[in-house]
Every structure is written in structure tokens, then in C-alpha cells.
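Complex shown without one protein chain; remaining protein chains in place.
Then we have chain A:
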Amino acid sequence: MSTGTVPKPIAGTSSFLDDRLGAGNFMRRNLRKVFPDHWSFLLGEIALYSFIVLLLTGTFLTFFFKPSMEHVIYEGSYAPLQGIGMSAAYASTLEISFDVRGGLLMRQMHHWAALLFVAGMMVHMLRVFFTGAYRKPRELNWLIGVGLLTLALLEGLTGYSLPDDLLSGAGLRITEGVAISLPLVGTWITFFLFGGEYPGEDVISRFYSLHILLIPGILLGLISAHMILMWVQKHTQMPGKGRTNKNVVGAPFYPAFMAKAGAYFMFTFGVIALLGTFAQINPIWLFGPYTPADISAGSQPDFYMGFLEGALRLMPSWEVNLFGQGGGTLPLSVLIPALVPMGIIMTGLAVYPFAERWITGDNREHHVVDRPRNNPHRTAIGISAMTFYGVLWLLGANDELSWVLHVSLNWTTYVGRVLVFVAPVIAYVVTYRICLGLQRKDAAIIGHGVESGVIKRLPHGEYIEVHVPPAQDIEAHMRGKEAVPTLPGAGNGSDGVPPKALRGPIGRLRAKMSAAYGGEKIPLDDGHGDGHGHDDHAAVGAGGDDKPAVH
């Protein structure tokens, strides 16, 4: 490009900026940054763009929402509630829904965007987990992600409490129940949060500050950190032709990826707008104003809180009375479901990269990700955790399930209590076996090629199907497999004194776990990988003896 073609106003402005900000250099470096082409790398952007929609619609809502629990009599245009006493928060939400132009659309888009925000984060996290993209050097970014997910749950909880309708009140009541059940500090925390006895006068305005100021502020900061780290550390990529730990194969940011990202933002915005237009969400006017005495059948939280609701519904009514009647009560029936599943899942997520590094002793940097099948234990653990979460999630809606499927409500609880322990184990075993099976299939393709569909008749009459080598890119994708590392000296076959780190009870456990977790289960280049050696109808399909072609 010759500078002569650039019009003066643009050339002048850009060199003005360049001279003062050094922008040219920065742009030259970053506009050519390469983004991988795989579709699953866009999943995180659902969350990012939903967040932008949340900020925009949320700002609109703050213009009209009154975060006050002051008692008012509704005189707005929704007839079935006229003359009813309610909080100013609820009345202003009704006003947004029925009297503010475009208000209902904004409310609905805000709510749909919130659901997609969390859902987008979840699928993005699953992608990162199952491909092992959280490994060194990306552990810190993974931790930021776990923090973002936790904050998003809090943001959702404070947000859906704000309209002060009967449904969100049920959620608020459970929040209070959890807070007050905490040992020692519960009562103080509750009185601090609610400014006195439940429901008090303060909680809506406090949640409002948290919801529109503090939590979004932290979210924004963490999202920026997440993006910057991603930018600096570059993208991971799927194994494939020409892809190594030292490069990234894909399209440059400008112009290709910028167009894609821009288009994807429009898609996200469009889907949210479509949902907001055509699907009614959180119809608070049907729920009515909150009164602590009322509760509806089929009260559920938004989906991301569903697993906590399910845990609460599954829990038997255990309670411990310490030091007799005058002592303290430890309401395990609330404490355990509120803290344990959340603790298992969030702590498990945060610890996993470090635990895996400890077990495998793998300190290398990874920029090429694993295919899920190639680390069967990780995949099995992930599916097992998803099953645990899924059972709780499902049971959070057990009344709707029993209602729709005509089964006894009690039985959904009994079955759920068993499934929450048994289903993850079954899922683990099944997933592990499926992963090994898929590895065997890969080994078979590498060893014998793919079926060509060409049947060939040999001179002595036998028919065989000709196998051809797999396409180059597919073979490269498969050959990207790397054995899961183990600690040196951890194998069963190792003789002699184990290294220092592997002595003692913890060391021995570590060695055992390392040997089980790591290692090559099904070698790619070893025939079938299932032990019956080299077959005869390999890549070229040369037959000859009496073995039938079983592939």
C-alpha cells in the first residue's frame, strides 16, 4: 500500500495518534493476532456478548426501577393488581413492564441474556475442561474463569430478587435460611444482610447496589483480565496438520476474525432479542407481590441455581442439637445442600489443574489441546461431575417432573437420593470405557486405514474390502495424541527404591494415582491396540489366508 492513496484527514489523524500513543506499532502487532477456526472456540463469546447486552439493557432498567421496599398501593395499568399493597420495587417493575415504552422487551431481554450469560460460561468451561486447555500456562486464567462463574451465580441471585415478586421472594427466603443456618455467625449475618428481622426494609436496596455496582464491576474487571491473559498467552488449538506448541493456526484478528466476532455479536444480540420478543420470561405480574406468608407450587430458581434447589429437596431432615435444648442447633438439612454440592463443584473446578499437575508431574507448557478421548480419566471425571450436577439439577424440578410424567413425588426424591451417589460412578465407568473404545478406533484407523467401500475379489475367490490411508488432516489430528504423562518411577513395573517424593503414605498414593491416571492405554501405532497383533488386511488390503475381513 502506498501512502499516497490515503486521504489526508485519515493520514493526518492516524499519524497524530501514532506519534503520541505509539498506536501504529501496537496495532501492527495485535491486528495480526491469529485466532483458531474451530467453532467451539466461540462458545465463550456467547457469555461475553450476553454480558454486553446485560450492561445495555440493565442500564435502561435502572432508569425506571425503584430499589425500595417502601409500601405503596398499585394504581398502574395492570387491572388484576390495582389497589393492592406492594413494595415500590415491585410496583416499578410492573410499571416497566406495562407503562414504559419498550420496558417489557428490555426486561425480557435482560433476563434471557442473563440465562445465556451463565449457560455460555458453562459450555465454554466444559470445552476448556474436556480439552485440557486449562493446563500450564493457563491455570490462572482458569481460576479467573471459576471466579467469574461464581460471581455470575451471585449476580443472578441478587438480580432475580430485585423485582420483589412472589417467586423471587421464595428464593430470598431460602437465601435467608442458608445464611441463618451457618454455625455461630448465621444470626449476625442475617441481621446484617436484611437489616433486622426477615424480610426487613433494606435487602432490596442492598441487593441493588450489589447487583448494579459491585458485582458487575468485579465481573468487568475479571472479564478484562481473562481477555488480556488469553490475548497474551495466545489461543490453544486442536491437534492437526502443522499445529505445534509453538504456533497458532487460524485466521488473523484483522480482518477475518474481527468480522467473525462482529457477526457473532450480532447473532447473540439477535437470539436474545428474538427470545425477548417471542418468549415470555419471569412474568412477575402473574406471580403477585411478595408476602412472606405466601408460596406457590412449582417455585423454582433460575436454572443456574437449580442444582442447589435440587440438593435442598433431596436432603433428609437431619438436625443436630448441640448441648441440649439451650445450645445451638446445627440444621444439617440446610447446611449440607447449600454448601456441599457447591463446594464440591467449585472447589473441584479450581483445584483440578493443580491436582492433575501434581499427579502427572507434567510441568510442560501446553498449547495444543487434548482430544477428550485421549485423557480418559479426565473425561470420565468431568462426565461424572456433570452427572452429579445433572441429577441435582433435575431434582430441583422434581415437582414439575412428577406432575408432567405422572410419577409419585416421593419416589422422585427416593430415586434421586440413590442416583446422586450411584449415577456419577456409572457415568465414570461408562465414559472411561467409551474413551478407550474411541482410542481403539483411532488406532485401528492409523493401523489399517479407513474402509474405502471398494470390494476386491482376489484370484483365489476371497473378497476383501480395500482400506486406504486416512486423509492427511485427519491422520494429523489423530497423531496429535500424546500419552498422559506419569511421574518418573510411578509405574508398577519400576524396580528399586522409589524417588524421594514418592515415599511415605502420601507419596505412595501419589505414585499409584499417577500410574492409574497417566500412561498410554491404547498405543496408536500398535496394530489394533487390543492385543491381537497385526492383521493382514492392512492399508492396502492384501489378503491371502483364511482370516475373515472383520472390519
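In this text, contacts are C-beta pairs under 8 Å (C-beta built on N, C-alpha and C of every residue); 3 or more make two chains touch, one makes a residue touch a chain; residues count from 1.
What we mean here is this: contacts and distances are computed from a predicted model.
Undergrad: Assuming one chain is omitted from the figure, identify its UniProt name from "Cytochrome bc1 complex cytochrome c subunit", "Sulfur dehydrogenase subunit SoxC", "Peptide/nickel transport system permease protein" or "Cell division protein FtsW, lipid II flippase".
TA: Per the UniProt record, that chain is "Cytochrome bc1 complex cytochrome c subunit".
Undergrad: Write down which of A:Ala23, A:Leu56 or A:Val123 is the residue touching the left-out chain.
TA: Reading the full complex, the residue touching the unseen chain is A:Val123.
Undergrad: Would you indicate which residue among A:Ile295, A:Val418 or A:Ala471 is in contact with the undisplayed chain?
TA: A:Ile295
Undergrad: Extract the touching residues of chain A with respect to the undisplayed chain.
TA: Residues of chain A in touch with the missing chain: 37-43, 46, 79-84, 97-98, 104, 108, 111-112, 115-116, 119-120, 123, 166-167, 251, 256, 260, 263-264, 267-268, 271-272, 275, 277-283, 286-288, 291, 293-303, 306, 397, 399-400, 402-403, 406-410.
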